[in-house]
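Only a portion of the chains appears, each positioned as in the full assembly.
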Amino acid sequence: MGSFKGHALPGSFFFIMGLWWTTKSILKHLCKKHKRTCYVGSKALFHRMEIVEGICVIIMALTGMLGEQFISGGPAMILYKEGQWNELLEWHHFTMYFFFGLFGVANILCVTVSSLPSALPKLMFSNALFVEAFIFRNHTHGRETLDIFVHQVLVSVTFVTGLVAFLEFLIRNNVLLELLRSSLILLQGSWFWQIGFVLYPPSGGPSWDLIDHNNVMFLAICVCWHYAMAYIIIGVDYAFFTWLVKYRLKRLCPSEVGLLKNVEREQESEEEM
Amino acid sequence: MGSFKGHALPGSFFFIMGLWWTTKSILKHLCKKHKRTCYVGSKALFHRMEIVEGICVIIMALTGMLGEQFISGGPAMILYKEGQWNELLEWHHFTMYFFFGLFGVANILCVTVSSLPSALPKLMFSNALFVEAFIFRNHTHGRETLDIFVHQVLVSVTFVTGLVAFLEFLIRNNVLLELLRSSLILLQGSWFWQIGFVLYPPSGGPSWDLIDHNNVMFLAICVCWHYAMAYIIIGVDYAFFTWLVKYRLKRLCPSEVGLLKNVEREQESEEEM
C-alpha cells in the first residue's frame, strides 16, 4: 500500500460499495413507502442481489490480498525472512482485506443457508471494520506527524463506522442508520484517496511537509468537507430515485399517484405525532 | 472568532436555540398530558413551527459563515495564499457553521418532502455536533494550558450533546432526553460567553493568566455552575408553562380541571408501578 495506487484501490472499493449501499437503502425505503399500491421488485430479486454483492466483495478482497502480496515489494506469502519479519505493513493490509472477504462469504452463506441468522453479515461487517481500526492503530509507529494524523482520522472513521454497523445489527430496518453507515463508508473511500494524494502525490512532486502543523489543521477541515460531499452524493441519489420511483409509478398506475400522496402524508403525520 | 464578539455570537445562537427547544419540549409534553380534555395547537401549527425553526437556523449559520469569512481578518474565501494556508482557524469555524446550516436545511426538507424519514433532523443535528467536537479537538495546537482547557471542555460538552442527540434519534418522544439535550445546548451557549470573557475580556483589560493552574481548577467548577444555571432556567420555564397551560385550561373548560387532576394522578401512578 505504500504508494498512490495502494491507497486508490481500497479507496475506490469503499467508495463503490458506499454508493451501492446508499442506492440499495434508498430503493428499499422507497419501495416500502409505496408498498400499498405498486410493489416494485420481489424477494427472489433481493436474494440474488445479496449473492452478487457478496461475490463482488470477495473479488475486491481477493484483488486486495493478492495485490498486497505479489505486486512490487510485497512479501509474496513469506512471513519471516533472514532473521526478521518480512514486509509487515503489507501483511497488515492483507489481514484487513481478509476480514472483508469473510464478510462477503457471510453475505452469501446467509442467503443460501436457511438456518443462519439473517443479521450475520451486519455483525461480520462491523467486525471487519473493528479489525481494520485495530490494525491501523498499530500501523504508524515511528512516522511523521501528518502521516500519523491522516491514519488516526482513518482509525476514527473506521471505528465509528464499525459502531454504526453494530447498531444496525441490533436495530434492523432503520433507513437512516443504513444511510449514516453508507455516508461513513463514502467518507472512508474518499479519505483513502486523500491520503494517497497527501503522502504519494501522483504528479510525482514531493509529498506534503509532514511536520508542518498547518497541514494537520487543514486536513482536519478537509475530513469535514469530504463528509459534506458524502451527504451531497446521498442527497442527489435520494432525489434521483424518488423521482424515478414516482415516474415509474405514474406510468404504471397514473390515477393512483394523487391518492397515494394523501395517504402517505396522513400516515407520516400519524407516525410523527 | 479570535475576539470577544466571535465567541459571543455562537454563544448567543446556542443559548437562544436552547431556550427555544426547552420551551418546545415542555409545551409538547404538557399538551400530550392534557390531550384528553382540551387539545392546544394543531399539526399544521407544528409543521409551520419546524419550518420557521429551520429558517432561523439557516440564517444563524449564514451569519456565522459570512462573519467568519469577511469580517476584519477573515480569509475572504481564499484558502491558499502566498505559499501557505490562509487563516485556517476561520475556515474551521466556517465549516462548523456550515454543518449547522445543513441541519437547518434537513429540518425544512423533512417537513416539506413527505417521503423523508422524520428522524432525519435529529441525525443531522447530532452529526453537526460531532463535526464541531472533531474540529475543536484539532483547533488548539500550540496554545496555553488554560486556552486548551476551555476548548477541551467545549469539545466534551459538544460530544456529549452529540451523543444525547443521537440517542434521541434512536429513542423518540422522550421529553427528558429532549430537555437533557436542551440543557447541554444552554451550557454550550453560556460556555462560549465564558470563553470570550476569559480569553478576550471585553473590558479591554488583560486576559486571564493562561498558565496558572488555579484558573483551570476554578473554570472546572465554573462549568458545573453554568450547568446548574441551565437547570434553573429549564425549571423556571417548566413552572411558567405548567401554570400557563393550567390557567388557559381553567378559562376554557373550568369544570373539567378538577376532574382532570384526578385522572392524571391515577394514570401517572399506574405508569410508575
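For reference, chains read A and B in written order, and residue numbers begin at 1 within each chain.
In the analysis below, a contact is a pair of C-beta atoms (placed from the backbone, for glycine too) under 8 Å apart; a residue touches a chain by one contact, two chains touch by 3 or more.
What you see is a predicted model, and the numbers here were worked out from it, not measured in a lab.
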### Query
When 2 copies appear, how many make the full set?
4
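The criterion applied here is as follows: only the chains that are shown with their structure count from here on.
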### Message
As a multiple of 5 degrees, what angle does the CA superposition of chain A onto its copy chain B give?
### Response
90
### Task
Could you put a whole-Å number on the gap between the CA centroids of chain A and chain B?
31
### Message
Give the list of chain B residues in touch with chain A in this complex.
### Response
43, 84-85, 88-89, 91-92, 95, 98-99, 102, 113-115, 117-120, 123, 131, 134-135, 138-139, 141-142, 169-170
### Query
In the complex of these two chains, what residues of chain A are touching chain B?
29-30, 33, 167, 171, 175-176, 180, 213-218, 220-221, 223-225, 227-228, 231, 242, 261, 264-265, 268-269, 271-273
